[in-house]
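One structure below.
All protein chains but one are shown in place.
And now, subunit A:
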């Protein structure tokens, strides 16, 4: 054996370092132990965060990836360790989050024998990954990791899983790392067609009521400046999807609000009054479109999209502009006329005023006794930094926090959009914070969701990550309860929770905690939390049976958006 040969496990770690991974989230176990042994030698170059559950590790990697724009990395052992990653993989797949997940696998001679902690993780994870592979030979480790990082980050990003047998980790091989720069079956760069730009510009220049919808594609394509420049010139009103929030400052004059089931009134309703609809880096999720048969039928649709499979998948478009929206938006900005649509913008304003009077003011400045979720977010807005990151879980609090949080910078929004994964927020906030301890990370979470991954308070304790956790506690699975109230005759079937003393739990993890039940104490509590040096847990007891409005009920059209 040559002196230059090293263990497969060392190759794993050195490959990660070669890919500029700085931090990985994981949990050890039998089949991944050689890699953990190798990590011990490299802890000055590669930081490992021990979560309390593999699901926590992958959500943390997601939070890290979403905030940093880098590939999130997590590692787990075979069998249950690997299967615990599946929810996070599915979440990252549907939200296009770049991840490389490494799982240990039983030794190759045991594959297929139902060995201890053996599971077919490549098979199980196939529908939930952009790409996956099992590595059975030490000489294939480095190239698989190189390819994995390339696939995860390039094109439309997504999660990659690399399953490495234990013998591949313990055998010795040469380490010659070369980064993957592409391969023939996978094209990442799609040049924008000039004719598509001309056709799109023609439609836009003729339009009387053009309307732009932007999604996370703008953030993933780093096209925030191009979007702003296009809007500045074209004068077109623009609305954001859930994951698009942050791509454009909400202070921008063309910004008219948010789309979707609990988005703003005007942006949803006026979708059915525009004459040209420009969709940028978004995929017409059913939560955005409502009833598809009655969605923007009057409009000519222009779709700027990187993924060819999204074109005409849900909404048939007049003009498809394939390619990165960074390229297409800047080409389109050159091709469109300088314009303004004062009457059209006034319509948005008129409806926004209605929403403000009926929904927003009662949410943010309530006169009834119970605390609202909205006023908590409103208070956070008063004291947060401009680049504060909001991490939310799933449910009523998610919609309220998204509606009222004042997004000013890209990559300040971390939430589980497509999959709607309860339990996402706490570990994702930890991961976001691990990227940068100096940034404000506010984790807004409900009493249902936090209990799905509450064990990650232990990871926050151990890392001292200064996450500010705001628990909006209504002692209900609030969103399900709202649906039960509205669509199931108030039959509150298994949605009321008897909750533990959350403050005591946080304190048991040595996290400073406070509980607010009165409006008068809220402002000071939020100020205390945001200036606190270190993690902080703030429980706010909110009104039990508040509902989130506006709302487009299932099966309804965007123009049937309700204010109450």
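Throughout what follows, contacts are C-beta pairs under 8 Å (C-beta built on N, C-alpha and C of every residue); 3 or more make two chains touch, one makes a residue touch a chain; residues count from 1.
Everything that follows uses one rule, which is that contacts and distances are computed from a predicted model.
The chain absent from the displayed complex carries the UniProt protein name "Acetolactate synthase small subunit", chosen from "Acetolactate synthase small subunit", "Septum site-determining protein MinD", "Energy-coupling factor ABC transporter ATP-binding protein" or "STAS domain-containing protein".
For the chain missing from the display, the contacting residue among A:14, A:130 or A:300 is A:130, taking the whole complex into account. Among A:151, A:238, A:301 or A:377, only A:151 touches the chain that is left out of the view.
Touching the chain that is not shown, out of A:2, A:40 or A:184: A:184 (per the contact rule at the top).
Touching the chain that is not shown, out of A:50, A:107, A:122 or A:190: A:122 (per the contact rule at the top). Only one residue from A:139, A:222, A:291 or A:307 touches the chain missing from this view: A:307. Panel shows subunit A; residues 122-123, 126-127, 130-132, 134, 151, 184-186, 307-309, 311-313 of it touch the chain omitted from the view.
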